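Please see the structure below; I have some questions.
For this view, one protein chain was removed and the others were kept in their places.
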Amino acid sequence: MKYFNNPDRLVSLLWQLWQGLGVTMSLFGFTLLFSLPLGLALALLRMSRHKALRLPVQLFILVMRGTPLILQVFTVYFVLPMIFGAAFERLTAVVIAFVMNYAAYFAEIYRGGVQAVPVGQREAAHVLGFARSQAFMRIILPQVIKRIVLPVSNEVITLVKDTALVTAVGMVELYRVARNAASTVGSLEPLFIAGAVYLLINAVVSFLFNRVNRYFSYYQG
Amino acid sequence: MLQAENITKRYADNKVLRGVSLRVDRGEVVAVIGPSGSGKSTLLRCLIDLERVDGGRIMVGGETLVDSQAGGYAGKAALRRVILKMGFVFQSFNLFPHLTVLRNVTEAQERVLKRSKREARERAMEVLDKVGLSDKASEYPYMLSGGQQQRVAIARALAMDPQMLCFDEPTSALDPLLTMEVLRVIKGLAEEDRTMLVVTHEMAFAREVADRVVFMKEGTVRCEGTPEEVFDHPEVRAFSSQAPKP
Partner (left out) sequence: MKRCLTLILAMVMLSSLFLSATAQEDTSLKDILDNGKLILGLDASFPPMGFVDADTGEIVGFDIDLAREVCARLGVELVTQPIDWAAKEMELNAHHIDCIWNGMTITPDRLENMSISLPYLRNDQVLVTRTEDGYGNLSDLAGKKLGIQAGSSANDALDAAEDFKASLGEVVPFDENLTALMDLNQGGLDMVLVDVIVANYYMAVNDYPFTVLDESLAPEEYGIGFRRGDTALCNKVNELLLDMREDGTLAKISEEWFGKDITIIGEAE
């Protein structure tokens, strides 16, 4: 017990964790903000009838899902500066890597959702005179969203925990703060406190997704 | 109203349509019958561009959908005009599950025909009333029986004010009792002098409602004519004696 009998030290740790949490949540927020729409764009390209659009995206998704995220983080942070000369900010670099990685996963979730909508829905829209884009936005997409809520929630929860990977490029986020504190006091207590914080975030995430899921239960099929 | 000439269509090595011609005049009810795999559903789907033909010519209400001798398929705008001339009812209803019955019927009116919300709603209530479901307007499709869902699908097609209605085995997914209620609605429409093309397994229904019956087998039209003529044809008699009775 290096913290619970030492309130000043505990307060100091919580303050440091709070600052680390800021970094963790920025990475989390920016990643979702950009990867959710980018994933949709990738999914649409992936389902394109044109090979020239489909194949590069297919390869991109293969590489993004097929290589370790941490390697992608290294690539953006260490390799791109050698090509473009200028280095990215740490946060910018990891957000780029995370967005590309998560967009690839989201793209496949979206694609699965689109394919799970019966072909009859598209045919019904067609015979009613909907243009393809109209049919997608009005008929297909709303049904896709219901189908992807649960798989997307899985990814989002994973993302919360994946943010800890960025310690590899020296980002001082929640986990790194706890690790440094652990090294100083020679105890794992700070790591467990950080673990509780991750759990709390994901409890909120789960709660929100359950709400969304319940919202879509107004219809079946 | 509708003219299809020498339509051919194949999936890989399987020749589904081997030069089929079909014509439906204004105000005429035509029933297409035939065993499974005879190509009758494929023919119907080609007429509204759900499938693309390999050869032949299709004209709807004076507009050319496709003419393999002269330029192939029409442009986007013409395709759309052809599609809007026809209402199409599927075997599997294909209602939009995330929309209420009312919005299933108003959505295309508003988005495609650009009718106002009020106009679309009024027209929707008219056609729902016609199929006897105006009291279900605010329910979702999953709450309805199969027969009710199919009647909503018919209302959805009618609301677009098409010049012609196509039915693709509209009762094949329904049990006999529900089949009756859907057939009653279709019969009611036939009596309004609408132009209709019905692909069906219901022999008695075809005999009763159709002005003309077309019998297809193995991708060709074997015979066509008045119900009396066609049902007297030996091949048709052999077929209809095996077909399930409603």
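For clarity, chains are labelled A and B in written order, and residue numbers in each chain start from 1.
Just so it is clear, contacts are C-beta pairs under 8 Å (C-beta built on N, C-alpha and C of every residue); 3 or more make two chains touch, one makes a residue touch a chain.
Computed from a prediction, not measured in an experiment: that's the story for all the values here.
Although it is not drawn, the missing chain touches A when the whole complex is taken into account. Of the candidate positions A:134, A:167 or A:202, contact with the unshown chain belongs to A:167. Between the chain not shown and the residues A:137, A:188 or A:208, the one that touches is A:188.
In the full complex, chain A contacts the hidden chain through residues 2, 8-9, 12-13, 15-16, 42, 56-57, 59-60, 63, 67, 72, 74-75, 77-83, 87, 90, 100, 167-170, 172, 176-177, 179-188.
Keep in mind that, in the parts below, only the chains that are shown with their structure count from here on.
Of all residues in chain B, only 48-50, 80, 83-84, 86-88, 90, 92, 94-98, 107-108, 111-113, 140-142, 156-157, 160 touch chain A in the complex they form.
Every residue of chain A that touches chain B in the complex is listed here, in rising order: 118, 120-121, 123-130, 134, 138-139, 142-143, 146, 218-221.
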